[in-house]
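Can you keep this structure in mind? I'll have questions shortly.
With one protein chain held back, the other chains of the complex are shown just where they sit.
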Amino acid sequence: MRYAYLGPAGTFTEAALLGVEGAREAERVPVSSVPVALAAVRAGEVDAAMVPIENSVEGGVTATLDAVATGSELRIVREALVPVRFVLVAPPGAALADVRTVSTHSHAWAQVRGWMDRHLPGADYVPASSTAAAALALLPGAQDGPRAAGFDAAVCSPVVVEQHPELTVLAEDIGDNRGAVTRFILVARPDAPLPRRTGADRTTLVIPLWEDRAGALLEILEQFATRGVNLSRIESRPTGNYLGEYFFSVDVDGHVHDARVADALVGLRRVCPSTRFLGSYPRADHKDTGVAGQHSDGAFREAQAWVAALQGQRPA
Amino acid sequence: MRYAYLGPAGTFTEAALLGVEGAREAERVPVSSVPVALAAVRAGEVDAAMVPIENSVEGGVTATLDAVATGSELRIVREALVPVRFVLVAPPGAALADVRTVSTHSHAWAQVRGWMDRHLPGADYVPASSTAAAALALLPGAQDGPRAAGFDAAVCSPVVVEQHPELTVLAEDIGDNRGAVTRFILVARPDAPLPRRTGADRTTLVIPLWEDRAGALLEILEQFATRGVNLSRIESRPTGNYLGEYFFSVDVDGHVHDARVADALVGLRRVCPSTRFLGSYPRADHKDTGVAGQHSDGAFREAQAWVAALQGQRPA
Amino acid sequence: MRYAYLGPAGTFTEAALLGVEGAREAERVPVSSVPVALAAVRAGEVDAAMVPIENSVEGGVTATLDAVATGSELRIVREALVPVRFVLVAPPGAALADVRTVSTHSHAWAQVRGWMDRHLPGADYVPASSTAAAALALLPGAQDGPRAAGFDAAVCSPVVVEQHPELTVLAEDIGDNRGAVTRFILVARPDAPLPRRTGADRTTLVIPLWEDRAGALLEILEQFATRGVNLSRIESRPTGNYLGEYFFSVDVDGHVHDARVADALVGLRRVCPSTRFLGSYPRADHKDTGVAGQHSDGAFREAQAWVAALQGQRPA
Partner (left out) sequence: MRYAYLGPAGTFTEAALLGVEGAREAERVPVSSVPVALAAVRAGEVDAAMVPIENSVEGGVTATLDAVATGSELRIVREALVPVRFVLVAPPGAALADVRTVSTHSHAWAQVRGWMDRHLPGADYVPASSTAAAALALLPGAQDGPRAAGFDAAVCSPVVVEQHPELTVLAEDIGDNRGAVTRFILVARPDAPLPRRTGADRTTLVIPLWEDRAGALLEILEQFATRGVNLSRIESRPTGNYLGEYFFSVDVDGHVHDARVADALVGLRRVCPSTRFLGSYPRADHKDTGVAGQHSDGAFREAQAWVAALQGQRPA
């Protein structure tokens, strides 16, 4: 197996990938962006790509939401949850008192602002393309070494320090929100095997809104509500054509092999024919989906058998 | 074939039955009430029974609504619409000026009150078990002849006069509402052949409400609305247990062989497992059901094929 | 005070009226029909009229539903619940074995059919304009005394026997449904004082459906649902114009002085401008209306004050 992930080595994304069974032994290819990772999947250069989809503090990862919503079809086959912990690192021998400029990815910067205001109130921020890239630039041997880097310290994942123990850790666990977590998805081609139903599953969908927003969104939600299908995530994204044209990225509780999910998908597809299915896969938190009796597989089987019997009556 | 109908001969119900192909040559059994007619069907004594279900002025015929909703299952296989025209009849030789008391069925009386107030303002009303029974009591040879009848004139259907030309017609077309029409249904046993889908069909259902009325009724209506199924009649009836416990008698546009109707029935049966199907049959007015594209059989076929393909993916 | 009621004396309606404070001392006018009773109210001949509106076995009383829905406005100021008990009475000295024919109102007949099938299986039915009229015709002194009556026994309310102890009671409590109850309403002119809010109130409305039934009914129910207003009764009635044109007669829990009911009425009146208000009055069963916090008067007051403050901001 060959996996792409949002690199470089040492990012939270690599940490998510390392949690996949067999991934430590597999070939892991760091790439520079989510679109590049998914292009590698589509081109068959890798079997799957691990990319972030949402963060409990920052929200949806728009690059991912947009990249899976358009282009040729893809399938999510697994999800992973990674607690987000930040460390402040510097070149060997540096001290906190010496730090005037700090670099990291802008999302990480947003999550350590409180700590920075308290401990490094005057520090300037230098954007970086990833948390790991900022840290690696501080390594003695780096092409853009400490001086060229133009900054004194970096905010990154503890994984980087594991891989590069020569970095000095100036402070640990500096995130403003201790419970922060990022959710990652493993994305494969549409012919990948469909993950088995476990009873604690998630299904991800892309639903373009075809006309006025209020009525259309209500109609979509009612297709789910009448089958007792619960939404666990809903995000709107612009289609890019003009202000006010959206698609929705949605997670629902359940698997396409659950009768209630399958029936809701039939309804959804009818009222919104460009609906895209992105996969059914086990929840990383293994939280069972509660299903009311009238929406269980048994209730669907009984009701479908009843209607089939009515239809099967001898015709006049 | 043997048919029961709400008698005696000469009622609007017999007129409805005579419109059924082959009924003029068949055996026609007048019975004294709707429950008796349906009991004859259930017992196999007749093949089907013609009974009234609603009147454009008086509303639902509660005896029919209740009798088909309970007891062993039945099937509606046909409907008929009969314009309601009333005549005022009297014994041979009588004149309008002689009329002091008038008899008829209470429903008919309600529909001629305006005419009576204008033309026979002082006349007393004597209830009768049917319009025809009132008229027949006025016939010279009747067991309860004109004198014993205790009334001078009767309001009935023109059919009675066709069958008994010896009656004197004092006034024609005396109904207050000229467009009044009664809808009748032909009820058979559940193994009767299912009428073919014509594109202008009706499906009749009995839906018990299982709990609080407002939420439950909304939930039922949404099962129809999400499939684009239109209701053409909805009536509430008490279950007889206590005030506030109801069932609904409902007609929807379409046939159980229409995909949208079948899917709505599956949903309805799940949320309301005691739902009873009373039949799919052609509309007497042949009015085509308009179906929006997203609720057509084609849209269902496409969407179901899409979901089946998703489900059929090679499992992990 | 002067009250009309559906007579003659001895009906269940008189029993309902006698439960009204002061009614025993007031003038009570029996009339022959619901329309006549309400016409007397409209004409100012009486202060109010007691009429039946629904029965737990027979359902809505269509004459009442229709008469209050059309014509000049009226107000319901009180409701009463009367248990329905039937007795079988005969002329003095008669015995059950002598009974060949039985008379009563058709609604009462429907409620004693089970008893009749068991105890008088061969008896013929003779319709009467009211239960009391049937019984009174059996009295020795009656204009249409026992012989002229044309029947041997009558089914009526025990009230008749209280008033006419000379009648022989052949059997007591012969109703098929022991818990049967009829609900009556006391109807006055629209300038009658509005009953005070008690916390256990009912509001009655007439809602014409202005177009297609499914969507319109959903829209109406949502006006109630978004304010947490529960429906305790809903009945459809034909407008009389043509099959398929309806109005709804509806009871909701609460009083027009409850903020949630008032707000729902504003919404209802907008989407259905011909909505008619028939009154807010205490429930006869004194059952408190449960109201969720977000629909309480306090929640409305807070929210309205919030919006008023937003609107009251200094304009640009």
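So that you can tell them apart, the chains are marked A, B and C in the order they are listed, and the count of residues begins at 1 in each.
The rule is simple: contacts are C-beta pairs under 8 Å (C-beta built on N, C-alpha and C of every residue); 3 or more make two chains touch, one makes a residue touch a chain.
Small disclaimer: the values here were computed from a predicted structure and weren't measured.
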Check your understanding: What are the shown chains that the omitted chain is in contact with?
Key -> A, C
Check your understanding: Looking at the whole complex, which of A:Gln163, A:Asn230 or A:Ser296 touches the chain that is not displayed?
Key -> A:Asn230
Practice item. Identify the residue among A:Ser72, A:Ser129 or A:Ser274 that touches the chain left out of the display. Key: A:Ser129
**Study point:** Touch criterion as defined above, residue of A:Pro92, A:Pro140 or A:Gly244 at the omitted chain
**Key:** A:Gly244
Practice item. Go through chain C and note every residue touching the omitted chain. Key: 77, 191-196, 219, 222-223, 225-227, 256-257, 262-263, 265-267, 269-271, 273, 277, 294-295, 299-300, 302-304, 306-307, 310-311, 313-316
**Study point:** Sites on chain A contacted by the missing partner chain, in the whole complex
**Key:** 35, 54-60, 62-63, 81, 106, 110, 113, 125, 127-129, 148, 150, 177, 179-181, 183, 212-215, 217-218, 221-222, 224-225, 229-238, 240-244, 246
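By our rule, only the chains that are shown with their structure count from here on.
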Review point. Just how far, in Å, is the C-alpha centre of chain B from the one of chain A?
Key: 59
**Study point:** CA centroid of chain B to CA centroid of chain C, Å
**Key:** 25
Review point. In chain B, what residues contact two or more other chains?
Key: 222, 225
